[in-house]
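The complex appears here minus one protein chain, its other protein chains still in place.
Just so it is clear, A and B label the chains in written order, and each chain counts residues from 1 on its own.
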Amino acid sequence: MRKFALARPAALAAAAVLLAPAATPAAAQEVWRIGEVAPLSGPAATVGTRLNKVTKMWVEEANAKGGIAGRKIELTTCNDENKPEKAVACARDMIEKGAVIIFGNALTASLRAIQPLVKSGPILLIPSPNVVPGADTYGFQVSPSDVDITEAIAEFLKANKIDKIGMVAATDASGEVGVASARKVFGDEKIELRLARIDLRATDASTQLARVAGSDIKVVYSSYTGGGAITVVKSFKNLGLAQPLIVSYGNISDAFVQLVKDVKPPRLLGTGVAGIVPEIVKDPGDRARSQAFLEAYAKRYAERPDMINLLGKAAVDVAEAILKTPNPKDYPAVKTFLESTPIPSVHTQRFSAKSHVGLDASSVIIVELKGETWVKADPVK
Amino acid sequence: MNLFTQSVISGLMTGAVYTFLGIGLVLVYRTARILNLAHGETFAITGVAAALLAGAGLPLGAALGLAILISLAFATGLHRFVLRPRAEWPAGTLILITLGAAFVVRGVLILLAGTDPLSFPVMFEGPPVRFAGGAMPLQGIALVVLGFGVSAGVGIFLAATRAGKQLLAAAENPYAAELLGVNVERARITAYAIGGLLGALAGVLLIPLIAVDFQSGLAMTLRGFIAAAISGMSPVGVLFSGLGLGLFEAMVGAYLGALYQDPVMFCVLILVALWQSRNIRFGGSRRA
Partner (left out) sequence: MTPRHGAIAAALALAAALPYLQILPAWTTALATVTAFMALSLIGLNLIFGVGGMLALGQAAFVALPGYAAGLLIKFGVPTMLAIPAGVVAAIAIARLVAEIFVRLPGIYFAIGTLGFAFVVEGLARAFPAYTGGASGLVLDPPVSLGRDGWYALGVASLAAGILAFAFLVRGRFLRSLRLMRHDELAAQVLGIDVPRLKARVFTIGSAYSAVGGILLAYFVRVLAPESGGVNASLESLAMVIIGGSGSLFGPVLGAAGVQWLFAVSGGAAHYELLVYGLGFFLVVLFAPAGMAGAIRRAWSAATRSRPGEAAPAADSASQAAAGPGAELPARQRQGSGVCLEVERVAKHFGGLRAVDDVSFEVRFGQIVALIGPNGAGKSTLFNLVSGIEPLSGGRVRLAGRDIGDAPIHVRANDIGRSFQVPRLVGDMTTLDNVVLRFDHLSDRATEDEHRRRARAQLAAFGLAEFADRPVREIGIGYHKLIELARASAGDAPLLLLDEPAVGLTAEEVARLAAALQRLKSLGTAILVVEHNMDFVATIADEVVVMEGGRLIARGAPASVMADPGVQAAYFGALS
């Protein structure tokens, strides 16, 4: 074992030599270079990994078909570990190497660090609802924004004649954004908001729930998207609370269903884009594309796709549309193209010169877990 | 629902977790003079192993038993094969070795379990117990009773029994302890085993109420460490510091907002460190 220390520099050098050829592209001008910044380890590893699965699947499929517009895709995935300094290093390298598109499959702080780097292109695709890119930038959000999601909840409440909501939000960035959206949207809609924050280390959420889920509260919303979200659901069940609980879009996954199947509150609801329940999607094209993706993903990875995967799919569809434009490297032209052309996907993305958010509140539905599948939520009495 | 009652219940449950993990750290620190930063890994290993084994179809009892054994093997193996041969190394280096072990476990767990959180069913099923406007799940009662009970048992054993005092003496002065006929090595491996067992038990009881993932270990070590540090590494004190922390966290969460929890809590920690060290000088090194 002691040899290790001595052998270390030699091993590093050997590794460098071995890896070097892999990094030199065979045919430099014949490929589309695409970058992906995603946290594959660290606290946000779940999100990064799930988005990365879809990106990889897209590249495999496209390249198997001979590429897009005659060129194969060369994907560089860079693990930012959810650290902005890593994200910046990743994105700078990608831009320097001539990436035409960057998937910003990362979380808030990393995305805020990448945004200024694409001032003059390339296109940055953002699946996270928490970072809304300005319409004068090259950033495009392929999901509804957090405000849109909150508006959908407000719609649902109004449809059910509910004027009060209890909300639990984490102390992380998603919680911070969630709280800001809730204050704005519920305030505008005259819905009374009762709010409690929960620390990321917390192993029990019963005080937070006791504070926000009084008997006069008909619906409770947990905007927690990280791993700790499960703590809220389990505490909810343990308190024997009877209200429906709405969880965040980040929890609409098989892994989550597996975790809660024994400890499900009486009614578990969630936010999500409609594509997660294709049967209820009105647009036949969107419905077919959602259906096709859900099946293809399940076949490829032997697991059901979730909301995060679906947002990843939206991102790759927009990317594919960009690559099919006459000159994807002409970023102003691509920007104009995206701002004027609806992009068919699991949900048709409609960007405009005024908004770079591709979806809005109308694409968001409130789903409900029945058995082990998510369906459209029933009304709340 | 009564917010105060619920805060007390939540505080008890959270406090039990603090104590459960804290006492293992204190035990190892007091017998082997090592701050074991891999302590929380026993929690993560137990949780991931139990979830994977139960997921693979093993009956829950068998999965939990096996998981606890794996965690015990890790805790004692870390001592026997890694730390013991280096007993004479400086304390700081030994702390870093345990940190390295924690990093290795994290690297193995992400390969075994992926990045998604895992869990397994509770041992004590049934509707929550309700009293005075609060509700407490049966598993939570078990967590509180066992958490404080076992920790109190260990604390009293160390502080009040002859064998326990010998264990502590082994750390204060190993050579003198040997002279007095204390088997220092046995004392230490016992400490690691008990520590590992406590971490594993905490996992078995708590994880069904939350979830576990590859990086839960260090977070749990930190929890135990906070409780242990505030108690001044005292086996009895950690019961009270754990309880106090749990209640504090719950009360802050209920009445003040979780955002202010850390700044307040850790200012207290710094003050306690100052208070604890008021009479120690020169790095706690031996006197002339």
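A few notes on this one:
Just so we're on the same page, a residue touches a chain if its C-beta (ideal position, glycine included) is under 8 Å from a C-beta of that chain, and two chains touch if they have at least 3 such contacts.
Worth saying up front: this structure is predicted, and the values here are computed from it rather than measured.
Residue A:93 is the one among A:30, A:93 or A:279 that touches the chain missing from this view. From the set B:212, B:229 or B:245, the residue in touch with the chain omitted from the display is B:229, counting the whole complex. Note on the undisplayed chain: of the listed residues B:6, B:119, B:166 or B:261, the one touching it is B:261. In the complete complex, the residue from B:3, B:108, B:123 or B:193 that touches the missing chain is B:108. Of the candidate positions A:66, A:116 or A:187, contact with the unshown chain belongs to A:116.
Interface residues of chain A facing the missing partner chain: 1-2, 4-6, 8-9, 12, 15-16, 19-20, 22-23, 40-41, 52, 77-79, 81-86, 88-90, 92-93, 96, 108-110, 112-113, 116, 130, 171-173, 175-177.
Hidden from this view is one chain, which touches chain B at 35, 82, 86, 91-93, 95-97, 99-101, 103-108, 110-111, 114-115, 214, 218, 222, 225, 229, 233, 259-263, 265-267, 269-270, 273-274, 276-277, 280-285, 287-288.
Heads up, the rule we're going with is that only the chains that are shown with their structure count from here on.
Measuring from the averaged C-alpha position of chain A to that of chain B gives a distance of 35 Å. Contacts from chain A toward chain B in the complex involve residues 40-43, 45-46, 48-49, 171, 196-199, 201-204, 206-208, 210-211, 213-215, 227-228, 230-231, 234-235, 238-240, 253, 255, 259, 262-263. Residues 1-3, 6-7, 9-10, 13-14, 17, 110, 114-119, 121-122, 127-128, 130, 134-137, 140, 206, 208-211, 213-215, 219, 222-223, 249-251, 253-254, 257-259, 261-262 of chain B are the ones touching chain A in the complex.
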